[in-house]
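So that we are looking at the same thing, I have put the structure below in structure tokens.
And now, chain A:
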Amino acid sequence: MEYVIEMNNIRKEFPGIVANDNITLQVKKGEIHALLGENGAGKSTLMNVLFGLYQPEKGEIKVKGQPVKITDPNVANRLGIGMVHQHFMLVHNFTVTENIILGSEPTKGGKINIKDAAKKVEELSKRYGLSVDPYAKIEDISVGMQQRVEILKTLYRGAEILIFDEPTAVLTPQEIKELIQIMGKLVAEGKSIILITHKLKEIMEVCDRCTVIRKGKGIGTVEVSETDPDQLAALMVGREVHFKVDKQEAQPTDVVLEVKDLVVIDSRNIPVVEELNLEVKAGEILGIAGVDGNGQTELIEGITGLRKIKSGSVKINGKETAHLSTRKITETGVGHIPEDRHKHGLVLDYTIGENMVLQTYYQKPYSNSGVLNYNKIYEKAKSLIEEYDVRTPSEFTPARALSGGNQQKGIIAREVDRSPSLLIASQPTRGLDVGAIEFIHSKLIEERDKGRAVLLVSFELDEVMNLSDRIAVIYEGKIVAIVDPKETTEQELGLLMAGGKKESVGVS
Partner candidate 1 sequence: ACGNKEEEQGGGDGASKEEANIKVGLVTDTGGVDDKSFNQSAWEGLKKFGEEFGLTEGEGYRYLQSEKEADYIPNLGQFADGGFDVTFAAGFLLEDAVQTAAEQNTGTNFALIDSLLANADGETVWLDNVSNVTFDEHTGSFLVGVIAAKTTKTKKVGFVGGVDSPLIKKFENGFKAGVKSVDPTIEIVSQYAGDFNKPENGTSIASTMYTGGADIIYHAAGGTGNGVFTEAKNRKANGEEVWVIGVDRDQHEEGMPENVTLTSMVKRVDNAVYEISKMAKDGNFPGGKETVFGLKEEGVGIAPTTENVSQEALDLVEDYKQKILSGEIEVPKTDEEFEAFEASL
Partner candidate 2 sequence: MQKLLKNQRLFNIVVPLFSIILGILVGAIIMLVSGYDPVTGYGALFNGMFGNPKSIGEMIRAASPLILAGLAVGFAFKTGLFNIGVEGQLLVGWLAAVYVGYALDLPAIIHVPVSILAAAIAGGIWGMIPGLLKARFKVHEVIVTIMMNYIALYSTADIIKRYLYAGNEKSFPIKESASLASTFLADMTNGSRLHWGIVVAVIVAVFMWFILEKTTTGYELKAVGYNQHASMYAGMNVQKNIALSMTISGAFAGIAGSMEALGTFQNMTVMSAFTGTGFDGIAVALLGANNPFGIILAALLFGGLTTAAPQMNFNANVPQELVDVIIALIIFFVAASYLIRYILTRFSKEGK
């Protein structure tokens, strides 16, 4: 059998670390090939080698049987390799077309021929069912759309082999479904796809074969049809993983968070949370399910004081907090694991220790009449790092140097440790590997069992279904239904999230 791509015995080092250690990856024509591994296992590195962004120290690459040297992305493009990066490589203030033609612009008399290019983009987009507006600006379109632009970029250059690096981490269930259809069309045309994902379900659903790497080393390649998620997870982590969260029945008591007729407007002055009502009780996890962009972000920002509230009331433990400052709200007993850990959760240039007191630095014992007590701060940090198993060289390491999963653990340690009566967790496991997810899930349940009210926002239906004691479905800024996870199905939820009303479901 001839492989379209053969990466044999690839070794790639970074200062102090071997990111790829003798990894072999062979991709057949027309297949969807999964690449699986924990955070930091070396998946992106391997793909960057294939795409010419990094040069391997050792190993050979063959494309359609021919040995090649991929010295830069231009070479990769010429060989028909295209890559959709984990972190999008799009110029935010360019149009879709401009992003696609960048680097190989059609010209007429020295001037870019935008019209022709846009036409071509439109044709391509139609052919694969991508429906992208060639003249839209990137910053104005949704994340899902942006990803389609990334795909179009590779297709525009005639890619035969497409690399998708964690494409589904940022997508809504609906978008994921569409992406899978698109991948189907691409493969049907004879293209090959390498797919990186942490979601085993997706691998089972769409992939033909799967190569697993662990800590930079290749573990092996399996036929997806001959394996199951448990086996894959074990291969990847090197031990058994529990998917189903063990949890007792919730014992909800008093109402901790009460949101009444809340209206929040976004930066363009459009109401994105409209007359929203919500209650979370102590000892329960309320999951909010919804498609991205239905007001989840603004709801959380409104509750936590990061965004001005137009009208309505927010009560925490019976105390009105609607127009208080973020600090005052935090002090009433709110812990907040923010949606974007880099943007809100951490000061990346501070040490992990300094980040541990981001919410409490001004309080005793961390400071006394305005003077910081670093001994106490690092003492605390050290104990949190141990307790929450944050993998870091020391408490003096800059937060920037930690992997995403460990950064997230640090945030959770900080927020949970303050014993807030309300814990808000927004996308707490986005982009993390199964091991880290497992840990975070168990922590959330533990908090619930200690009698905290937990408000969970997630685009992962699995996560919401598994963790929540009640699920509130948000649609266009309103809670359209509250359902019991034990009595609902993904189909039903998906329908509600898409705005479909269901009479049998009561709105409280």
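Here is how the candidates were picked: all candidates are chains of the complex that A comes from, given by their letters.
The rule is short, and it goes like this: a contact is a pair of C-beta atoms (placed from the backbone, for glycine too) under 8 Å apart; a residue touches a chain by one contact, two chains touch by 3 or more; residues count from 1.
This structure is a prediction, so every number in the text was calculated from the model and none was measured.
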Which numbered candidate touches chain A here in the complex: 1 or 2? 2
Of all residues in chain A, which touch candidate 2 in the complex? 304-306, 325-328, 330, 336, 338, 340, 343-350, 354, 358-359, 361-362, 367, 370-372, 393-394, 396-397
